[in-house]
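Complex shown without one protein chain; remaining protein chains in place.
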Amino acid sequence: MYAFEIERPTSVAEAVTALGTEEAQPLGGGQTLIPTLKQRLAMPSKLVALTAIADMKYVRRDGDTLAIGGGTTHGTVAKEAATHFPGLAGLAARIGDPAVRNRGTIGGSIANNDPSACYPSAALACGATIVTNTREIAADDYFQGMFMTALEEGEIVTEVRFPIPEKSAYMKFEQIASRFPLVGVFVAKYADRVGVGVTGASNDGVFRWSEAEEALAGDFSADAVAGLTAPDASDMISDLHGTGAYRAHLIGVMTKRGVAAAS
Amino acid sequence: MPKDHGIGASTKRREDVRFLTGAGNYTDDVNVWGQAYVAFVRSDVAHGTLNGVDTAEAEAMPGVIRVFTGKDFEGVGSIPCGWQITDRHGEPMKEPPHPVLAQGKVRHVGDPIAAVVAESLQEARDAADAVVADISDLPAVVDMKQAVASSDTLVHDDLGTNLCYDWGFVEENREAVDKAIQEAAHVTTLELVNNRLVANPMEPRVAVGDYSRADDMSTLYTTSQNPHVIRLLMGAFVLGIPEHKLRVVAPDVGGGFGTKIFHYAEEAFCTFAARQIKRPVKWTSTRGEAFMSDAHGRDHVTKIELAMDAENNFTALRTETYANMGAYLSTFAPSVPTWLHGTLMAGNYKTPLIYVNVKAVFTNTVPVDAYRGAGRPEATYQLERVIDKAARERGVDPMALRRQNFITEFPYATPVAVEYDTGDYNATLDKLEEIADLAGFDKRRAESEAKGKLRGLGINCYIEACGIAPSNLVGQLGARAGLYESATVRVNATGSISVMTGSHSHGQGHETSFPQVVAEMLGIPEDQVDIVHGDTANTPMGMGTYGSRSIAVGGSAMVRATEKIINKAKKIAAHLMEAAEADIELKDGAFSVAGTDKSVAWGDVCLAAYVPHNYPLEDIEPGLEETAFYDPSNFTYPSGAYCCEVEVDPETGHVTVERFAAADDFGNVINPMIVEGQVHGGVAQGIGQALLENCVYDETGQLLSASYMDYAMPRADNVPMVTVDHSCQTPCTHNPLGVKGCGEAGAIGSPPSVINAVIDALHSGGFTHVTHIDMPATPNRVWAAMQG
């Protein structure tokens, strides 16, 4: 790690001010950022830790919406979202391991937009709103390719707001080493539409599988997916853990299983 | 009733208490006052000409004490190789120099180029970033067959070839084997890869070099399985420090699995640098560094042909293996694909004709050396896979085919130059059938199928050779060291005992099991006996722990030394009781005179030895301390039969291991609990090799699996409970304990059964075109195989 200072503000406003420094960077749970710093792949002058901001840690239901503070850990979401939105709680419960879930936050995951991160698939499938200290961004506009988002320098994800689906499920097919999804599919069924968010698979990062969404909107059953042609393998990631063709195939299997498991 | 103490008892481990309370003393816990820290600058290219290293900026940075480069090591020795192989034509293997820091060329990603020593680790790392290495990239040699086929790019220019040696064994059998294969009723052929692995003990390597000007003494604290070997190699060959001026300490070591046997550049560097700057120098490997600097394991590409007669009797076996040496020859690297592999190709079978050809190849990758099993897993895997394939081709039961060809009479001299002393392969296979509940398999398969899963059953047998010896033979085979072990038994004046052993425990529990033996021999409580190990300053010359040799060789040395103690103690007891020495008996910690009620306690005899007032001073010396060196007359040959049951998800290719059973013959067992633990751990590593672990380089020599993000370590949910049995015991005939060694069996015996089970599962699902899947059988590979 390069040398840097660390600050622990207790409010979003203070954090925003602290982030005004040249090369300052927010620190969520650190479960991605700290390993990155160890590899000397980032060189911040200052880290602004968000962990002391109590106002960013909550899981709140407001009618048909579940609002989650940007500083809420995966472990908290797994517990507190369970009755309201079991699909999302199930997703959170399978991120990393218990210690990672005690530190890693939804804001950090959404801000990082790792091509294999779990949360972005749910955010896209559900049409979530990403709330920052300055604005609200629709998920469809927010995710802009691997590690790319609509966030500006110094902008903080303060909340993620999910419309609660009637039924949902997250299917994670794990990469055998990292245990991140090799392919993860979030299926969300609403009264008027179905969302299918796919992570881990595409060279363009998380995406919505619109063919499946359309097919499932008419007939929310595993059979409806069976007939679909898999997304184009040449757009999929090919690496030592899986070829593009394999990932494309898994998207179909995981979607089908997600539909069957949705609750 | 199982015994509750002594040989055969599952005594709980005494070392656990310190490990469970955070009181262990691992090398990284060692801090020497005034220590400086080193950060290595490592090559990020696989192959290149090193035109120069600019250290000026780094040297000017805060906290920097000194920056070392290859130039500082001109005139210093090369990291030596401990084994010389003679090739098919009688020529010695090619043996390139291995500088501590790169000179002239870099040869693998991770090759150390420079080392920055600074006041703090932060400063050392910051300055390491400022060192500029001027490297002209060269094409990388990665694929072994290409490396041999073309000399356009050479890892070592001076050698003129990338071939380290072309070894034939037994060369005299070559033509007879060819002929037998040509004339056979049936030949089964299999081409396979034994995947490259990274040993990954959980404790990364650490070296702390210290130097005392007062007595010109160098001390190295290091994560080693064999501190004496490191002292010898580093002192005599690299740094030129006489052994009495060099102390090597390996305190608690967090796992080794082979990769901590070898002498590494970082050890020599820290010892050297400490002498130069007159301060202690500490290096702690990160896991990332470990992936590119710890010797890797396996990495064989093999073609095997098994010939049979019309009745399915094995008539001949021929193998051709390309074995990766990596960029330099690590300490025992040349011996692994040869003497530890070729000699085991007979397996448990009476195949009369065998020929093994091994081409060892230099590539621009990290050096490859012994990893748990070392050569024997490679032999077992190819043999047990080709037998399974043969059984399918011939339409016979794979177990019956094995039984039909088992060696049943002992001693048995194989056509590959070793003599098995004992064994009963039918007994372990019978035991396996029972403990694995093979009778219930069909029902379990039906249950899996009801869930949409394919279930497969795979079995295999194995033989291994432990405690490689005797020294005069291994010397003829090219070993540059002896392979004995030593022990000193020091009886203290009040009767407690310190056993100084050259064996080293890094998880094997010697502190518990070695005292079990001594205590049983003397009839005293185990807690009266302590083991001292891991420090060249207070143990006799020893060869360390690897190749499952500790109890068979080190334990035997300890038995011999204890026998000497008993002999002398009897003399003292005879004197004290005024009886004839021949009438003295030792039982339950007391000496008595046969046929009388005279007796003297162990403690009184010990006291007499050190307070020799009433003592036969004219016949024997005072004191009670004996040393023995034990050089075995043969290897030991543990064997067994393993069974694996897997489920395959036909939609994704994902394999889960549902059941695993191991029936082993380890001869006599000292501590069953520890032995079972060794099997559990070995099996998990074997399952890891079969399904998860793979060290991958791309064609430019970049290491793709360079962290746990890409190198899949077995986790708790990758492995099942393992049913183990070691009740089949054919004791070793040539060591005093009748023990055979158990440390590697699990890793040797498990990979073939896993793959055999995967193939069986696929066949049950109608995927009969799949005859082989290379390890690791990842979901993608299994799925792709099913697609055809």
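A and B are the chain letters, set down in written order, and residue numbers restart from 1 in every chain.
Criterion: contacts are C-beta pairs under 8 Å (C-beta built on N, C-alpha and C of every residue); 3 or more make two chains touch, one makes a residue touch a chain.
By definition in this document, contacts and distances are computed from a predicted model.
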Inset, instruction - One chain of this complex is missing from the view, so tell me which of "Carbon-monoxide dehydrogenase small subunit", "Corrinoid methyltransferase protein", "Amino acid ABC transporter membrane protein 1, PAAT family" or "2-oxoglutarate oxidoreductase, beta subunit" is its UniProt name. - result: "Carbon-monoxide dehydrogenase small subunit"
Inset, instruction - Decide which residue listed in B:684, B:703 or B:754 touches the omitted chain of the complex. - result: B:684
Legend entry - Hidden-chain contact residue, picked from the options B:257, B:484, B:767 or B:783: B:257
Legend entry - Among B:673, B:696, B:770 or B:784, the residue in touch with the chain that has been omitted: B:673
Legend entry - Footprint left on subunit B by the chain that the document does not show: 12-13, 15-26, 28-29, 122, 200-204, 252-255, 257, 286-288, 506-509, 673-674, 676-677, 680-685, 707-709, 713-717, 719, 721-724, 746
Legend entry - For subunit A, residues in touch with the removed chain: 1-6, 8, 27, 30-31, 34-35, 37-39, 46-47, 49, 51, 75, 96-100, 102-103, 178-179
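Just so it is clear, only the chains that are shown with their structure count from here on.
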Inset, instruction - Measure off the straight-line distance from the CA centroid of subunit A to the CA centroid of subunit B, and report it in whole Å. - result: 43
Inset, instruction - Flag every residue of subunit B that touches subunit A in the complex, lowest number first. - result: 122, 125-126, 129, 286, 288, 651-652, 654, 691-692, 694, 696, 704-705, 708-713, 715, 778-780, 783-784
Legend entry - Sites on subunit A touched by subunit B in the complex: 1-3, 38-40, 173, 176-179, 182, 240-243, 246, 249-250, 253
